[in-house]
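Have a look at the structure that comes next, please.
Apart from one protein chain that is not included, each protein chain of the complex appears where it belongs.
Letters A and B mark the chains as written, and numbering starts fresh at 1 in each.
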Amino acid sequence: MRRRSEPRRLLEEPRRFLSQDQCEALAQRAMRFATGGGDTALYIDTWWSGEMRWGRNRVTLGSDRRNNQLTIRRSIHEAAASVRTNQIDDVSIQSAIQAAERALAYHPTSPEDIKDPAVHFDYLSPAIWSDRTFALGASERAAAARALIEPAEQAGMLSAGYIEVRGAGRALIRSNGEPLYAPYTQAQCSMTVRDPQGTGSGWAGLSSYDWGRIDGAALAQRALQKCLASRNPVGIEPGRYTVILEPQAVHDLVQYVVRNFDLRDIAEGGVHPFALRRDFSKLGLKVADSRVTISHDPMHPDLGVVPFTPSGEPVRPVTWIDHGVLTTLAYNREYALTKLYDNLGYPNTLSYQMSGGETSVEEMIATTKRGLLVTRFSNVSYVDPVSLLLTGVTRDGLWLIENGKISKAVKNLRFTESPLFVLNSIEQLGRPERVFSPGVPAIVPPLKVKDFSFTALIDAI
Amino acid sequence: MLGAAVLVIAPAAGAQTRFAWPARPAPVEQYGRPEECLAAVERSEARAVWGARPDTLSAVAQDRASEPPEVIEIARRCSAHLDADRMPASSRPLYLQLLLIAGRDSTFAAVVDKQVAEARSVDARSTALFSAFDVLLRARPVRIAAAEQLAQRLDALGPEAAESRLYAWFRLAYLARLLGDSALLARAAPRALALGSRVDSANPNLIMKAALSTGVVMLTPPRPLDVLRDSGPDAYVQLIRRKYVAEATKRGVSRDTAENMVENDLLRGAGRPAPPLVGDYWYGRSDTTRPLPARGRVTLLAFVDHRCRVKCYPGYAMLERLHRRFGDALDIVLVAQTFGYFRLRPPPSPSEEAELIRHYFLDELKLPGMLTVSVTPTSQLPAPDRRHVYGETANGRSYHVSPSSTEQETALRLVGPTGTILYAGDVYLQGETDLTNLIAAAIEYQKKTSASSVGDGR
Partner (left out) sequence: MGVSRRDFLKAGTGAAVLAATPRWLAVHAAPGAPLAPPITDPDVKPLALRALDAARSAGAAYADVRLTHTYTRSFEPYHRTIEEAEEMAAGVRALVNGYWGFASGPYWTPDEMARLGREAVAHAKANALGAARVVELGKVPVVADGHWETPVEIDPFTVPVDEVFDYLRGLMIYTAATYPGVSAQVACDFYRQEKAFASTEGTFVTQTLYRTGGGFGISYDNEKYRTDDRLPTTIASPLLGRAGRGWEYIREAPLREEVPILMARLEEDWRLPFKPIEAGRYDVVLDAHGVSMLLASTIGAATELDRALGYEANAGGTSWLNRPLAMLGTEPVGAPLLTVTGDRSTPGALATVKWDDEGVEPEPFTLVKDGILADFQTTREGAGWLAEYYTKHGKPVRSHGCANAPSALHATMEHPPNLAITPARSDVGLDDLIAGLEKGIFIAGLTVDTDFQHLNGESRSGRFYEVRNGKKVAHLTGAGMLFRAPGLWKSLTALGGAKSLEWRSATMPKGEPMRNGAFSVGAVPARFKDVTIIDRTRKA
C-alpha cells in the first residue's frame, strides 16, 4: 500500500494513537518472536476517542479514551490461531505470540490464507481523515454541547445527547504481504429532547468522518421542534398505513437489507432472503422498485471507509441493487478465485447509498390523504430472517397526516414489516441525505410507502 | 518513540508471561472416567500428527499399525487407577477401548470375563462379548487372535446369538482380506456365509454383497491372483465375474442382480480396456509418442487434485511406498487437471496452472511418476451469477473419475500389461496390502510373458 502522507495533526506529541511507523515497528518486533516458521499477521486497531455526554440539560461526562487492540495471528501449514492483547511491550507481544503458537497445536486445520506475497492490490484512498475532527478538543466539545442544549433548555425542555470524535488507525501487517495502514476519523452527534412531563420526544443526529460536516445548530432545532410537535399524542388503531419515512427511518430498515448482501450463505446452501433456491441466488432478478439503486463507492466524499478488510482485501465500488435488480452479493476473494476466476471479492462494508427522487417530504405530506410521518424506528429485531420480516417500534415523533396536512401527533406503534416489502411499495422518493450511522456512513432518501404494517399500539414515549 | 525500541528479549526459561498457562501437566492419573482418558489419548495423537507436520509425507508413511509411544504412555498412566467396578456401565466399553490402547490386554480380558460372568441372559452375554469384539477390531494394532477367540465364544452361545455371530465373522473375514491374511479368511468367510443363511432377518442380497467384499470366492481354487499371475488380466477378471455370479445365484440371488452386483460393487470398471491418456501438458515423460498406459507394462493411474490437501497425503504416501517396492516395474502416472485457480493466487492461465501443479506434486511433494495435466473445459453461468461450471476432461470421462471425488480422495486405476483395467477404486490405507498383492501378481505375469516373448524369439 502506498504510504500516505501523515495527517498534520498526527505529528503532534504525544500521539493519541499509533502511527504507521509505530505499527510497522511493532509488527517487526512481533515477527522476530515468531520463531516457529509459518506466517504472522498483526491486525491493529488503535484509537483515541473524545466524548461528551449530557442529560437533563447538563453535561454528565466528558471523556478521553485511548486503546490499542492487537490481534496477533500465527499460521503454520494449515493451522491458524490468534490471540488479542492491548499491550505493546516486548514481553506482552512475545507472550501473545507464544500463546497463539500453543493454541495452534490444538487446532490442526483452518481455511487457507491469502499466501502469495507477489499479489499486489491497488487500494483506494477514500476521504476518511479530518483534521477538524481530530482537533475538536474537550473545551470545543463542551462549547458545542452547551450550544446544543441551550435551545431546548430555553424552551423548557430536557435535552440528552452525545458527541463523539475519534481518531484512529487500522493496520494489517503480515509477514507475507505488504503492510497496510489507514488513519481515519469519525464524528457523531445526536440528541433527544423531551418535555419534562414525558409526553413528547424528538430526536436528531448525524455522523460523518468530518466534524465540520455536522450542523449541530440544525440538529438542536430539529430535535426541539420534533419534541414540541410530538407532545400529547393520541392513540390510533394499528393497521396498514401509507407512511412517509424520513431518511433515518428508511435507514433503520434498509440497513437490514444491506447486511444481507452476502453470497456465502447461499453458496453453502443456506436459506436466505436473497436465495432463490438451493445454491442459486436471486442475482439478476428484480427485488425492489425499479427506482431503487443501492450501491457503495468508497471514494464518495461522504461514504469513505477504511480501504481494506481485516483479511487485507481491498474495498472497491459496488452496486448491489441496480434499478431494482439484484446485481451483486458480497463474496470474498476465495469465492472470487475459485468460482469466478476473478482476483477480487466484493467485501460488504455495510456502508451504502440509496438512490432517491425529487419529491420533498413536504410534497409527500401534501399528496397524502391519510398516512403517518415517521421520524425513526427503534428496538428493531428479526421475526423471520428468510423473508426479512422485522418488528420494532416508532420513536421520537410520529404524526398522522390527513388530507395533505399533519393533523396530530400520535402514539408510537409497533410494526411488523419487511424492508423488502417497503422497497417494493414505494410511491415517492425524496432527495438522499446523510443519516446517523457512525462508522458505516449511509446516504438515504426519504420515502413514501404504501400499506406499511403496524401491528400494535405502544404507549411508550 | 516506539520505533526505536527494538530490543529482542531472549525467552528466559520459565519466564512468567502474561498468557501464562499452568505449568503442571494434565493430571491424567486422577481422571475419573475412561472417556476423559480417551480424550487425552486423542489429544496426544493429534499432537503427534501435528508435530510431524513439517514433513507430513514421511509422517503418514510410517507404520500406522500401532499407536505412537506417547499415546500408549498417556493411556497407561490414565487407565492405571480406573476400576471397572466403580464406573457406570455406560462408560465400560470406553474403558475397554482405553485398556487396549494402553496395551493392558490381560486386564481387558479379565474385565470382559467378569462382564460375561455377571451377565444374566444369553442376550446380555452376547452383547458383552460383541462389544468387546468390536473394540478389539478397532484397536491399533488390531487384536485379531483375541477377536477370533471372542467370535468362537459367541458361537458357543448358540442360535440365540446368531446375529452377533454373523456380524462378528463377517467383520473378521473382511479384515482378513484387507490384511491379506488368507488363513484367517479361510476360517472366517465360510462361517460368516453359513451363518448368513441361518439368520432369518438377513437379506440374501446384503449377505452376498458382504460375501463379495470379504472375498469368500477367493477361497476355492483356482484363486484369482493365481489366475492373474498365470493367465493374465483378462482371465483374472473373467474368473472373478464367473465365480462371484455363480456363488451369488447359488445362494438365491437372481442372475441379473448378481451380475449387477459384481459389475458395480466389485469390478467398478475393472475388465474394461484402458483408454489412452490424453494430456495437454506432460512432465517427466521422455517418450511422448508411445501411448499410455503402455502395452506390456503395469501402470497405476493416480487421479490427483491440487485442491485436496492434507486428507490426500496418506494416499500420496502409499504411492511412494508402491514406487519403492516395485521401482521401474510399475509405471505411475499422476493424472491432474486444471481448475482455473491454484491456492489463493490470482487466476493463472492454463499453462501457468499446469506449471504450478507440476511444482506442487513433483517438486514440493516429490511424488514418483510422470504427470499429465489436462485443461478442464469450463462454461460460465450468465451474468450476474458468473460462476464457472466445469466440463469433463477426456481422461475423467474415459476413466469415470469426477473432480468432485478427487477433491476428497485420489482415485486409482491399475492397468495390466494387456491394457485391461484391473482395479478401479480409491486410495484407502487399509486396502494397500490388497492393492500391493494385485500389482505384484500383475507384474509377475508381465515378466513371465515378456520373458516368454523373448523365448519365442520375436
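As a convention for this text, a residue touches a chain if its C-beta (ideal position, glycine included) is under 8 Å from a C-beta of that chain, and two chains touch if they have at least 3 such contacts.
Fair warning: this is a prediction, and the values are worked out from it, not measured in the lab.
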item	value
Residue among A:Thr35, A:Gln87, A:Ser360 or A:Ser407 that touches the chain left out of view	A:Gln87
Residue among A:Ala155, A:Leu389, A:Ile406 or A:Val440 that touches the chain left out of view	A:Leu389
Contacting the left-out chain in the complete assembly, out of A:Ser355, A:Ser378 or A:Asn424	A:Ser378
Subunit A residues touching the omitted chain (full complex)	49, 51-53, 55-68, 81-92, 96, 99, 102-103, 106-108, 137-139, 141-142, 145-146, 149, 158, 160-162, 164, 190-192, 194, 198, 201, 203, 238-240, 378-379, 381, 383-384, 389, 391-393, 395, 412, 414, 416-417, 453-456, 458-461
In subunit B, positions touching the absent partner	2, 5, 7, 9-12, 15-19, 21-22, 24-28, 31, 33, 35-40, 42-43, 46, 90-91, 93-94
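What we mean here is this: only the chains that are shown with their structure count from here on.
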item	value
Distance between the centres, which are taken as Cα means, of subunit B and subunit A, whole angstrom	52
Footprint of subunit B on subunit A - complex, ascending	18, 21-22, 24-26, 28-29, 32-33, 37, 76-79, 83, 85, 87-88, 90-92, 94-96, 98-99, 102, 104-106, 108-109, 112-116, 118-119, 280-281, 283-284, 326-328, 333-334, 337-343
Complex interface listing, subunit B residues touching subunit A	1-9, 11, 15, 17-21, 43, 46-47, 49-51, 53-54, 56, 309-310, 339-341, 343-347, 382-388
